[in-house]
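One protein chain omitted, others in place.
Chain lettering (A and B) follows the sequence in which the chains are written, and residue indices restart at 1 in each chain.
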Amino acid sequence: MTAPLVEIRELGFHYPDGTPALDGVSLAVARGERVAVLGPTGSGKSTLLQHLNGLLRPTAGGVWIEGVTVDAGPGLSDIRRKVGLVFQDPNDQLFLPTLMEDVAFGPLNDGVGPVDAAARATAMLRELGLDGVGARAAHHLSGGERRLAALATVLVSRPVVLALDEPTGDLDARGRMRLVDLLRARGETLLVATHDLTLARALCGRGVVLYGGRVVADRELGALLADRALLERYGLESPSGE
Amino acid sequence: MAHIPDGFLSAPVVAGTAAAAAAVLALAAQRSRQRLEEREAPVLGAATAFVFAAQMLNFPLGAGTSAHLLGGVLVTAVVGPWSGMLVLFAVVLVQALLFQDGGIAAVGANTLNLAVCGGGGGFVLYKLSLGLVGEGRRRRVGAAAVAAFGSTLLVGCAVAAELALSGTVPLMPALVIVGGAHGIVAVGEAALTAAILGALLRARPDLAAAVAVPPRATRRWGYGVLALAVGLAVVATGVASSRPDVLTAALDRLGAVGGEPAGTAGSLPNSRSPIGGPWVAAAVGVLITFALVWGAVRLARPRRSRS
Partner (left out) sequence: MSFHHLDQFATVPSPVTAMPPVARLVGATSVAVGAATLPLGAWPAAAALGALVAAMTLLARVPVPLLLRRMSGPLAFVLLASAGLLVFVPGDPVLDLGWVAVTRPGVERFGFVLARAVVALSAAVLLVTTTEFPDLLDALRRLRLPRVVTTALSLAYRLLYLLMEELERLLRAARSRNAGAGAASRRRLAAGVAAAVLQRAFARAERTHRAMLARGYQGELATLTEWRWRAWMVAALATLLGLVLVTAVLARG
């Protein structure tokens, strides 16, 4: 049996100021799975995702990507290439003067030459329907475009696992469907932190509920969403229209 | 006239200030890398963006005048002197290139004034004042206020010296007008630096650790330099007041000379002189410095005798 693509074992973490955020989280994700990480604000979703590529270091337990442990060692840059992290606020991810530069940033850091990096960035922007805005600065984009652009900056490095933090925060229903179609078509392994149950239902096959830094449920998503008592107990609203 | 426009400086002064500024910046680039005082690039980007943003805010000083933050002490106190000077240089450069706030040929002079004298010099003053008053958030803020005041006067004197060296204006009127105008601005700079740093340290005490309080042995130096500075200021005031006739008259007409550029700051019919002109303000400034330092020293003493 091969190791799961992502394995999280007994992961514990508290912030330097002492705030506890994660407490004994265990989770294994197989290649091709699409997992929703559900939970109310402050339950530790963002903290968990930032452990996947070593931005935060566990205070207990550990994380493995394709069997390789995530730590400060020489393998880290390789892991960062494999795990694409899309942040909650697209503005944090679009920090350069033009969109092209933002998208080419990852490939350039991976040692791709300027000409190839530019070509890859252009192709990526076209794939997401953002052709024509590459020369623009992020503040001249709409909220939805900005969200897609942030996604482009990560997808361009061809990650194996895509970790999305609240990807629908500023999207309307149409933008959400567009995002879902796009991600389903691409087929990366997904971890989606969200409290948007409509998104989870449309995109994911499995749901993990995080509450107070612990995993309190891990089930097939349909079954999970049908459990009204559970959703209510952990402060999750059932998808609208039901 | 914190940012000197093109046309006011002579060729030797343009060349000399550019060379001096380049030398200091090269040193700063090397040191900031070496010491890892340099915080990560985004922090320096944030500091740069903040100085821009803050310079678009105008702070009323009363009596119809207003000024904006120069930021020398604030920036160096938070990101360290070497990185701080580089940040201030980045601001000067873009203000000249993008907003014509300060001339392109005068970038060297403006860097020397605002980044090296205002930032680096301001940092030295900050360190000295910290040595005088010791540890603690309030004391840190007090030290920064004193340093910001001194740093702004330094900037004014540097501008005046460059104008005089260029043969554009004789030294005395330049010192009194430009220096005096900066004396007024200095009060605002001190108040602003204190307010902003105070609020920042309350929210982010970790940032205070960026600059260590010097050990007690160096405090004696602090007192020495302070005494020298106050002495110089008093002498300069005395010299200036010995020939006030032409000057005060001229100042009534030309109080506006020390103003900040309108337009870029989206601002103000500014820098009308208060009664008595900048000269009086300069004298008042010396008194205020004295009072501030005296107060700071008084504050520091009991704590130290206990420890």
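Everything that follows uses one rule, which is that a residue touches a chain if its C-beta (ideal position, glycine included) is under 8 Å from a C-beta of that chain, and two chains touch if they have at least 3 such contacts.
Worth saying up front: this structure is predicted, and the values here are computed from it rather than measured.
Interface note for the absent chain: among A:85, A:171, A:190 or A:203, the touching residue is A:85.
The chain not shown here is touched by just one of B:21, B:47 or B:147, and that residue is B:47.
Remark: the omitted chain is touched by one listed residue; of B:20, B:124, B:165 or B:200 this is B:200. Seen from chain A, the chain kept out of the figure touches residues 50, 53, 55, 77, 80-81, 85, 87, 89, 91-98, 100-101, 104-106, 108-110, 114-115, 117-118, 121, 137-140, 153-154, 157. Although one chain is not displayed, chain B still touches it through residues 1, 5-11, 14-15, 25-26, 28-29, 32-33, 38, 40-50, 52-54, 56-62, 69, 83, 86-87, 89-90, 93-94, 96-98, 100-101, 103-106, 167-170, 173, 177, 191-192, 195-196, 198-200, 203-204, 207, 246, 249-250, 252-254, 256-257, 259, 261-264.
Assume only the chains that are shown with their structure count from here on.
Taking the mean of the C-alpha atoms as each chain's centre, chain A and chain B sit 46 Å apart.
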